[in-house]
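Step one of this worksheet: look at the structure below.
Of the protein chains in this complex, all but one are displayed in their positions.
Note that the chains take the letters A and B in the order they are written out, and that residue 1 is the start of every chain.
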Amino acid sequence: MKLRHILANALVASCLAAGSAEAQEASTLAVAVPSDPRGLEPGTNRAWPIGSEIILNVFDTLVAWTPPEFSELEGRLAESWTISEDGMTFDFILRDGVTFHDGTPFDAASVKFSFERTMELNAYVKATLGLIESIEASSPTELTIRLSRPYPAFMSILAQPQSAIVSPAAVAEHGDDFTNNPVGTGPFKFRDYQADTRVVLDANPDYFRGAPKLSRLIYSVIPEASTRRLELENGGIDVIQQSGQLSAVPLEEMEAFAKNPDIQILESPSQIIRQLEFNNSHPDSPFNDVRVRRAVAHAIDYDGLLGGIFGGTASRVYGPLTSNSWAFNPKVTEMAPGYDPEKARALLAEAGVDPADWNLKLYGFQGSLWGALATFVHANLADVGIDVEIAQTEFPTYRALHTGGEHKIALDGRQPWYNDPDAHITIGYYSGLADSAMTFRMPEDKELDGLILSAQQESDMDKRRELYFEIQEQLVNRVPGAYLFSPKLIVFARSNVSGLVVNSAPPLNEYWSVAKN
Amino acid sequence: MNDLIRFFRINTLATAGTSILACLLVAILLGPFVGIASPLELNMAERLQPPSADHLFGTDSFGRDMLARIIHGGRYTLAIGLGVVVVAFIVGVFFGTIAGFLGGIADMVIMRIVDAILSFPALVLAIALAAAFGPSLQNAMLAVAITLAPQFARLARSQALGVSVKPYVEAAVSLGLPKHRILWRHVLVNAIGPLLVQASLSVGSAILQTASLGFLGLGAQPPLAEWGADVSANLQFVRSSPWTALGPGFAILTTVLCFNLIGDALADWFNPRRRSEM
Partner (left out) sequence: MFDFVIRRLLALMPVLFVVLVIVFSLVRFIPGDPAVTLLGPGATESQVAALRAQLNLDAPLLQQFLEYLTGLIQGDMGRSLKSGKPVADEILARLPATLEISVFAVLIAIVVGIPIGILSATRPNSGFDHLVRVVSLVGVSIPAFLLALLLQLIFATWLGLLPVSGRMSAYLFVEPVTGFALIDAWLSGESGAIRSVLVHLVLPTSVLAAFLAATLGRFVRTTMLEVMTEDYIRTARAKGLTWSTVVYGHALRNSLLPAITVVGLKFAEMLGGAILTETIFAWPGIGRFMFEAIRNRDYPVIQGTTLVFALLFMLTSVVVDIIHAMLDPRVRGKMR
């Protein structure tokens, strides 16, 4: 009897609960994220999306991309900087009078400390921050960084979460536990973390750019995409992060949200590419024949994929760079193989192969988006006579397969974390890195490798663009994979949320300017 | 035969269950011949159509006919249910009989393993095993079979213990017949009732658990039309197009319900006290 009473009470209360909680917490913003954050501090962060975004709100970097275009860098903890002729020496004037959340003053020594610490702890930044040869703090506000070789994308690297500046005093105090007690100079202070539940950040009233408009920022963990959308609709949360990129948003729900006056949709193009990729250095793969690779690329119904599964939440990709990149070569749109099953079958016949005895496994990630994509590609390939077995694989196993080069064909994707073609081209296609990460595993090719390296190091931007144009044409001709699509970055928010700007590379948002009305 | 007729006459619910399963079986067998739609072919123009005369159960996000997928998935489900139980039955009865027959160390080791397996929540162990073997339908079935086998082992062991000291077994042994052959036969004959009841109830658990593994992504891989995996794949469309996830979900419920109805009736049938009541 008593229990029934409680339950009845609870049911009635639920109708009121949402309203009272909102009134009470008018300046708290709840952001739904799909999983627990990882790497809450620069020293251990490896570009895990949620941890990285929290870093950018708790810490500051020396520079950051300027909204809303995100094509120019602006100073944050750095007031100004100059780069030497040879592109190897960087002089910074740092902001004065900034303090960390624990009261420690920010100065050049803390920058030196942070970079050296991250370089030591974080294998992830080896190819980037690892180029630093020396850091010199000549005064509290003056800093000089020297590189071992020219690297034009270096300033972009400094806008990365791994390059954020930590409080040396807090690191000394917490040691290894710093990741559970991150202390920076950012607009929000770390307050609490509950496993699989939430991260709570409180406003930093003394933030050097002015106190944030919110008093509290809560990252609420909700793994299922449809549950996140339901919570948003019912007013249980304010913002859903990174929707298009991690799960397909059903067309029907996009339309329902577009009509819902309580919800706003923020869209921005990304530089993410999803592809059907070949293992280009497999010793015994049917895809070693370029005609077979081309046949596969012709078998995919690109427009059907975009319209049917993504309902306008993704755009077409033609080559190794997205069309919004500054180095994009428009010529590849004509060169890229289009949907043409007839031609695919003809090419297979011409190559004289019989797909029936290939026994192929199509590897892909887990999750509904990748499941849908694999299903679609499976049907497209079956249509031209190529039978594949779908193997959705947990990320670690998947990565091991890739770096070991055991796959022949796989669904994969790359999300560039800095705004430079280098992020796609060098890691994806340079043969020297073939088995270091999830790459196209390109075979050694002196000409192409040489082009990639010189493009990476060229400091004249026009010459760099020329080099990347050439690289894109060469790559599209080689068909290292079928480029499927680029998902847009989609953020759903309640209509009363204002000031939110969606950042594209990296796809992380700052909440300093966000308010709830 | 008379027994069988009597069994169905007094068990209306079991009759209903058997009839529904029979319909499913007919649909599975005849489906391909009466022109049911392909469960795999994409038809993006007809995606997420609500149930209609053309598509009785609607279509999914790839425009595939849900009825076709459910009928097709029924194959896997029946194969899963029966396959898992057959494996669990054979493995369980084999080890259970050996334990009861040999006694001593063998008995102790086997029964401790049985106890240990029963010390895990079945689904937890199945998930852990399926994850260890790697995600595929066969591995999921194997994992579930391992969690179900101990029940059969226990039943078989107690029968073997009882049988091995019976005078006629001892007599047969003294006549020079190999003891193990007598034993197998007697264990199976004497325990067939409880084993059958256990088997029929296990079919339901086997289907439920394998579907749960499929739902968690540890079982069948797309584009296979396995019911549990289909519920999970269509979860994201459940609000705008509930039929996509609810169809296969209710298919699981109905099938398991039917097997449980039959299992219940069998349990009554083999329970002498209850039987006299009827």
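Throughout what follows, contacts are C-beta pairs under 8 Å (C-beta built on N, C-alpha and C of every residue); 3 or more make two chains touch, one makes a residue touch a chain.
Here the structure is a predicted model, which is why all the values come from computation and not from measurement.
Among the residues B:P51, B:G103, B:G134 or B:G193, only B:G134 touches the chain that is left out of the figure.
Only one residue in the set A:R216, A:K361 or A:R465 touches the chain that does not appear here, and it is A:R216.
Here one chain is not drawn; of B:A122, B:A149, B:A220 or B:A233, the residue touching it is B:A122. Touch with the chain omitted from the figure is made, among A:R149, A:R209 or A:R399, by A:R399.
In the complete assembly, the contact with the undisplayed chain comes from A:S436, out of A:S436, A:N477 or A:S495. Residue-level contact of subunit B with the missing chain is found at 13, 108, 112-113, 115-117, 119-125, 127-129, 131-134, 204, 208, 211-212, 215-216, 218, 228, 231-232, 235, 238-239, 242, 245-246, 249-250, 252-253, 256-257, 260-261, 264, 273-274, 277.
The chain not shown here touches subunit A at positions 3, 6-7, 9-11, 13-15, 17-18, 20-22, 24-25, 28, 30, 32, 35-36, 38, 44, 46, 123-124, 126-127, 179, 192, 194-198, 200, 216, 218, 220-224, 227, 230-231, 234, 236-237, 366, 394-397, 399-400, 403, 427, 436-438.
Convention: only the chains that are shown with their structure count from here on.
Once the centre of each chain is set as its mean CA position, subunit A and subunit B turn out to be 44 Å apart.
If you check the complex, the residues on subunit B that touch subunit A are 40-42, 44, 47-48, 61-63, 134-135, 217, 221-223, 232-233, 235-241.
By the touch rule above, subunit A contacts subunit B in their complex via residues 224-226, 229-230, 247-248, 250, 252-253, 256, 304, 307-309, 366, 368, 371-372, 374-376, 378-379, 382, 389-393, 397.
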